[in-house]
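Shown here: the complex without one of its protein chains, the others still in place.
Chain lettering (A and B) follows the sequence in which the chains are written, and residue indices restart at 1 in each chain.
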Amino acid sequence: MGKFAEVFLGILTAMGGFVEIGELTFTLNAGRRFEHALLWIVLLGTVGIMVYCEMAGRIAAVKHQAVFSLIRERDGFSAGLLTLVAANIVNLLTCAAEVGGVALLWQLLSGWPYRGLLLAALVFFVIVVWSTPFKWIERIFGLGGLLMIVFIVAAVALHPDWGSVAAGFVPSLPRAAGGRDILMYAFYGVALLSSIMLPYETYFYASGGIEDRWKPADVTLNRIVVIVGFSLGATLAASLVVVGAEFFAPRSIDPALPGSAALATADAFANVGLYVALLGMFFAFAGAAIETALSAAYNLAQFAGWPWGLDKRPRDASRFALSWIAVFVLATAVVVTGIDPVSVVEYSIVFSVVVLPLSYFPVLAVARDRGIMGPYANGALANVLGWFYLALITVAALAAIPLFVATHAGQG
Amino acid sequence: MLALIVVVSAIGVTLFNQRPAHEDELAIPIGELRSQGFELRLLNDSAARGRDRRFVTAHARQLAQSIERTRDELTSLRPVPALIAVQGEALRRSVPLGDVAAQLGAGRAPLAPTALAEVVASAERLKALEGALKR
Partner (left out) sequence: MKPTIELLRDVLDHDVVDVDGVRCGIVDDIEFGEGADGVPVVAALLVGPGAWQARLPALLGVVSAWLFGHGTTRVPWSDVAELTQSVKLGRRAGELGLGKLDRKVASWLKRIPGA
């Protein structure tokens, strides 16, 4: 298909895949608690994920090598193993939360029992990934996730004070800030940053680039998709903050369930708004479940040297296939215990911050290495931004656990 | 060495969790109940305005489970003596929340405004309790 169509689809897919259950919850509640004051984190995190996805995509296009083989080559075996275990724990927990979220959504649409729907979701995911080509998985769930645009429309329909919204993009502390409020603000800032920069997005994006057989000529395409697609995705995330501020804050509601989020669009657009939101959330959560399971399998296979890829028949990449199936099974097992999916994802996002520096450093190291990347190595801008974000996520990683404890897991 | 660290950490965490609950810890479940109360009102209003019945019923059931979980969490706390009365009042105030959630979850939405009045009053009171604890 034409390059233009491919870029267009890539952009839409990147936008539709931007939000998952953790980000949905954190953005709505960030808006609920701090009005527009955390919007600058959305901007900061989005630029960060753009920088690193662009580098990882460029590496995939030029070296045909995915992130985890780089990690092992660059960091050595023990450090690589540590990163693998940590990254995959986060992948597993995130996948569990998304699977749980999908079951909750199906329950809202059907009224059937939750645990039965969890098993149905497991079967659904395994069948979809087993039988659907990679490109179609990307497209179906990415484009379906675009239904989340209903939240952008809802945010506008709520007539926010646009001056206040604009001011939110400038870093500042919340008004009426006591010591405890500042800690909560910092925690939400770190958690929001983490949920936007979750490594699985980068790993999956790069592995996908290899599945799609990108070549050096695709580097520019990669850049356009990342910048435009993620900007649009960030607009969605920012809208969720606005919805939290304009709809939930005045009603003193802290949205904690997918259905709670849908009440906002239901209020603005009646049943149409309700259905579109529920459907959009389904594609967003399901897409994230698939991405995290595949990401875990990619990580493991790349680290261990197994053949991998959905472009191969399962029998030709057998341990890879077994891996993603195992992740779905384990993820379902986690939520079938009755643990609230939203709590699962909150823990995993905080844990993920701690892992971020380990995950992103090798990407930067390789992308800037002229010996490996030749003329496609980082320019000055990519280097500056790459180092800036590495420093930023290291600070966030150090602050995450103390903040988590001090704010009682972000609740008080 | 590693094993020693794990054991000491486990003991530390257990001791940490055993200590009596202060204002911060008590405010958390009370805040959750406050939010759930107001959400019940929103849900009922949505039903009154014609939102999908199956959705309202299913969401009410999910909310009912959340309310139950939060009440259990609140009950399991052991507050310092000065806050025991607050815990008791919050638990009492949360009873109508569970009842109304159950009724909505049984498909009786929308409930009459009078039925919701107690929920709203409870939610307002819980909000006041939460505010006092956070000061």
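Observations
Just so it is clear, contacts are C-beta pairs under 8 Å (C-beta built on N, C-alpha and C of every residue); 3 or more make two chains touch, one makes a residue touch a chain.
Being a predicted model, the structure only gives us computed values, none of them experimental.
For the chain that is not shown, the touched chains among those present are A, taking the whole complex. Within the whole complex, the absent chain has one touching residue among A:Gly76, A:Pro113 or A:Gly374, and that is A:Gly76.
Listed residues A:Gln65, A:Ser164, A:Ser231 or A:Asn271: the one in touch with the omitted chain is A:Gln65. Only one residue from A:Ile89, A:Ala167, A:Ala249 or A:Leu322 touches the chain missing from this view: A:Leu322.
In the full complex, chain A touches the hidden chain at residues 63-65, 69, 72-73, 76-78, 80-81, 130-131, 303-308, 313-319, 321-322.
Definition applied: only the chains that are shown with their structure count from here on.
Here the spacing of chain A and chain B, counted between their Cα centres, is 29 Å. Note for the complex: chain A touches chain B at residues 104, 107-111, 180, 251-254, 256-257, 259-260, 262-263, 266-267, 270-271, 274-275, 278, 340, 408, 411-412. The part of chain B that touches chain A in the complex is made up of residues 24-25, 27-28, 31-32, 34-35, 38-39, 42-43, 46, 49-52, 54-55, 57-59, 61-63, 66, 69, 123, 127, 134.
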